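Of the protein chains in this complex, all but one are displayed in their positions.
Showing chain A:
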Amino acid sequence: MATEILMPALSPTMKEGKVARWLRKPGEAIAAGDVIAEIETDKATMEVEAVDEGVMGRILIPEGTENVAVNTPIAILLADGEDADAQPAAAAPTADAAPAAAPPSCGPTPSAPSTPPVSAQPEKDWGETAEITVREALRDAMAAELARDEDVFLIGEEVAQYQGAYKVSQGLLDEFGEKRVIDTPITEQGFTGMAIGAALTGLKPIVEFMTMNFAMQAIDQIINSAAKTRYMSGGQMSCPIVFRGPNGAAARVGAQHSQCYASWYGHVPGLKVVAPWSAADAKGLLRAAIRDPNPVIFLENEILYGQRFPCPVDEDFILPIGKAKVEREGRDVTIVTFSIMVGVALEAAEKLAEQGIEAEVINLRTIRPLDTRTVVDSVKKTSRLVTVEEGWPFAGIGAEIAMQVIEHAFDYLDAPPVRVAGADVPMPFAANLEKLALPNPDWIINAVRQVV
């Protein structure tokens, strides 16, 4: 029975790829496990292994073909003795398992718009912009600061030869060499301590955590050593260091790899905590973080890495830490949020506008120090507050913002503030449950309805 060999996906988000090479020719015998082809995307290469034994039949997609959609038949595998023109059996081998249950979608589809709303210009006019991804923005920020200051270096797992586990440090090893772009073993507490020690002498390390989940192995060093030394030394010492990496939920990676640390680090005096959304945020704020004489936690988001935004091309472009940005103006309700949820909130705001409700959306950009001023000014105008975050609700960023508003603008409020947050559970793996655990525009719309 001839079967179709299908174009595989290398990751849940992959839609298409290139058939880079055929390693087997028609007519050759194939055993299960044999590598028959190589598939490539801009990010990775994967070998295609035969799952069944048989004889290589016709190649449907010649090597070198780009943009081949996932699940396209790329070749035919023949059973022994079958002739090369045999048609594949109605059901491919994998399809004989009932297709009854539709494949679960691979995690939450990032609902952030791929282009930001018109108002997404940095406050100071930096002039001309170009569209770049958040990944490129972060890379460019590091490249610029590495070039600007000899004391800056990048250290972490897979940052050099591998070019970054999420390709954020692409090209930096070539550009700056092994002394400045340093691979480490998997030893978070050790290399974090080492970087903090170096920072105490005045070097300016950028510590990349493959994801912020792994920084928990080193959280003692971050809080007890980086955040407190300035104070404990009576101001003699400082710790100019950046701890950066993807934070929050990725897609379908389960409980230990999906959590938001904004409120954890936001709790700690002696730290600054930054959480960019757009490429301009990422570039401008990372440059500021690297120049800052204090320890800065820089919370990125894996799902945003590939998204494009306009970003100023000006070589000196930089953004101030501690300054929020009004991404969308509105008179009816203030939505305060940060990181990937900015996109989700903007989407909700567009839908609300269709219903005649004009929401003001504030992108915090910095969690600590919090730009209370911008939030309070907005609430004084709208008299209503909804906070949105991906992390857990209890003692979260929303709780802090609501408290600040109560302290500074209580009399202006026309309704109790409402918070939208991730479900108060460890992140489940199943696609349907994961979707239920993360805020989407409808949650925000419902919250707004409660206050207006």
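One rule holds for everything that comes next: a contact is a pair of C-beta atoms (placed from the backbone, for glycine too) under 8 Å apart; a residue touches a chain by one contact, two chains touch by 3 or more; residues count from 1.
Just so we're on the same page, contacts and distances are computed from a predicted model.
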{"item": "Undisplayed chain, where the name is taken from the UniProt record, one of \"Pyruvate dehydrogenase E1 component subunit alpha\", \"Amino acid ABC transporter ATP-binding protein\", \"Heterodisulfide reductase subunit B\" or \"Sarcosine oxidase, gamma subunit family\"", "value": "\"Pyruvate dehydrogenase E1 component subunit alpha\""}
{"item": "Touch with the omitted chain, as defined above, among A:253, A:326, A:353 or A:399", "value": "A:253"}
{"item": "Touch with the omitted chain, as defined above, among A:6, A:36 or A:223", "value": "A:6"}
{"item": "Residue of A:64, A:269, A:369 or A:426 touching the missing chain in the full complex", "value": "A:426"}
{"item": "Touching residue (missing chain; options A:1, A:70 or A:353)", "value": "A:70"}
{"item": "Residues of chain A in contact with the chain not shown", "value": "6-12, 14, 32-33, 43-47, 49, 51, 70-71, 94, 96-101, 103-104, 106-107, 157-158, 161-163, 165, 183, 185-190, 213-214, 216-217, 250-257, 423, 425-426, 428-433, 436-437"}
